[in-house]
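Handing you a structure now.
Here the complex is missing a single protein chain, while all its other protein chains stay put.
Letters A and B mark the chains in the order given here, with residues in each chain numbered from 1 onward.
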Amino acid sequence: MAKRTAIVGVGQTNHTSKRRDVNGQELINEAVKRALADAGLTLRDIDAFVIGNMDHFEGINCVDGWSIDGSGAYMKPIMKVTTGGSTGGTLGSSAYYHVASGLFDVVMAIGWEKNSESDTQAAISTCADPILERDFFGGAIGPNAAEYAMYMKQYGASQEDAAMVAVRDHNNALNNPYAHLRKFITVEEVMNSPMLCYPIKLLDSCPRSDGACAVIYASEDRAPKIAPRPAWIHATAVSHDYVYFGDYDWEAMPTLEATASRVYKRAGITNPLKDIDVMELYLPFSTCGVVWMEHMWVCERGESPKLIRKGVFNMEGELPVNPSGGVLSTNPIGATALIRIGEAALQVMGKADDRQVPNVRTAMATAFGSCYWFEATILRSTMS
Amino acid sequence: MDNETILEVREKDGLLVHQGVIRVPYTWAAGEAASQFYAGLARKVIYGIRCTHCDMVFVPPKKTCHQCFAELGEWVKVSSRGVLETFTVVHYSEPELHPVQAPFAYGIIKLDGASTGMAHIIQGVDLDRLQAGMSLEAVFKEQPEGNYLDITCFRPAGEAKGHG
Partner (left out) sequence: MDNVAIIGVAQTKYEKGKTKNYAELVYEVSRMALDDAGLELADIDNVVTTTNDFYDGRTIACMAIAEAAGSYGRDATNVEGDGTLSAFYGLMRTLSDVYGTTLVTTHCKVSEGAPRKIFNQMFDPIYDRRLGMDAISSSALQARAYMDRYGITQEQCARVSVKNHGNARNNPYAHVPLDITVEDVMKSPVLADPIKRLDVAPVSDGACAIILAKEDRVKNGRRKPVWVKGVAHCTDAYRLGERDLSRAGALEEAARKAYAMAGVKDPSKEIDVAEVYDAFSYMELLWYEGLGFCGAGESGRLIDSGVTGMAGALPVNPSGGVLSAHAVQVAGLARIAECVLQLRGEAGRRQVPGAKLALAHGITGICAQTHCVWVLSDTPAKEV
């Protein structure tokens, strides 16, 4: 029998640029213990685990088996899922389907990365096809920069509009004790930060972090007994683009549109701006926080800068985005998108402390990675 | 970029086969337990860590007990001698992997005072005479580097060096 599923516990490390004091298993263990404590559970209560990261970022094959001392999955089921930057979203979905299938009652998803331990750029460049595209692939920044340059030209947006997104996310992070970068910044500082790839500047970009996140999912039979206000999963959806980067339509973002449309339909959302109370979005660059709002149907084409200038997506606005500080402040890649889900769940559960948005009934979390692989989750305070 | 890519193009059945290498540098934080372990090896002392709940001594040590999930912190000196639990004599050569030349032996050695075995290399013995249950002792590296090969190998306990 298929089961309704809710998030009942969230744990994460205090994310930072380098965790030289712990190895990977120990880093995972911190998040796992915090998630158990948050849910008031012990390891004995966990029926199955899913774990994910990116192979070439740590150089450990089969982290599912390697993780046992950290994850606690000894003599229990554990499997690994991975889809690049979107791994955290894939993990959340996997834990959700573990429970929704009716086969497991309580399942833990664990995402982690120690970005400080490898040459991330050397590793990520190997995601391009070795025969056709690897020699000139330069990572994620180029395509996103080109996307925003085109957008500015078409809709009269400015670099300052993106800078306002950066300011919003960075300054929200001041309220999040787990965030990696917690420093007050201004639009002027963003504009004056070093240009990386026009028009994206250093403060428009995500950092690389060491960190882990663990999220506990439980069935309708268990969730209400574990958490007073569980965050019920109402839908997940995912889409990805073609294999070759050269094939993409950088202007249309068809995969984000498909993911958003599908997840809204499954969750019965018709007007995201009105129906959703808070979003935790995987925005690797501030520019994405301008353009992608439109591809998520939050507003019409070209309208996003206006809403940003009005503060619609700020903490006190109509639809707060990234109260946690988002990816621009914290980015342990395999964990990043799971943190989005965990933060969205905390908002629904009313446990987001200083970063809490009042009265959250519906929240959305997204993931982004690899071949424009977008994954989205809708969470609600009510089961149905 | 130094991790790259196509070194050679061959042809097979009328189709091309590209050959390359992925080379990504890594660093791995060892954490407190492993760092202490290696600090001990530098002094020719082998440390384990005890789980009081499960009454287990883990060698090499680790931060968490996989059975009860308790955080571990009680350090225990264990003997550098122990018992060979299982072994294999490797006859093939894999120069980039193997720290010594084949033929050589791997074994799992449970040190006196430890509850868990330690995988390692066995040398200094006629490989035909290896058998489970025999007593072995650790050979420490004279210039330790803070890694697993600071124990160079295990050899029969009490026997002279350079044998076999």
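Convention: a contact is a pair of C-beta atoms (placed from the backbone, for glycine too) under 8 Å apart; a residue touches a chain by one contact, two chains touch by 3 or more.
What you see is a predicted model, and the numbers here were worked out from it, not measured in a lab.
The absent chain, not drawn in this view, touches the displayed chains A, B throughout the complex.
Note on the undisplayed chain: of the listed residues B:9, B:39, B:70 or B:119, the one touching it is B:119. When the missing chain is restored to the complex, the residue among A:123, A:203 or A:269 that touches it is A:123.
Of the candidate positions A:229, A:266 or A:361, contact with the hidden chain is made by A:266.
In the full complex, chain A contacts the hidden chain through residues 1-2, 23, 54-56, 59-62, 64-69, 73-84, 90, 93-94, 97-98, 100-103, 123-127, 129-130, 236-243, 258, 262, 266, 369-371, 373.
Where chain B meets the omitted chain, the residues involved are 12-13, 15, 17, 20, 22, 26, 28, 30-31, 34, 58-60, 66, 85-92, 94, 96-99, 106-108, 110, 116-121, 132, 147-149.
The rule is simple: only the chains that are shown with their structure count from here on.
Taking the mean of the C-alpha atoms as each chain's centre, chain A and chain B sit 38 Å apart. Across the complex, chain A meets chain B through its residues 19-26, 29, 42-43, 56, 58-59, 68-70, 72, 74, 114, 116-119, 122-123, 125-126, 130-131, 134-135. In the complex of the two chains, the chain B residues touching chain A come out as 1-6, 18, 20, 22-32, 34, 62-64, 66-67, 69.
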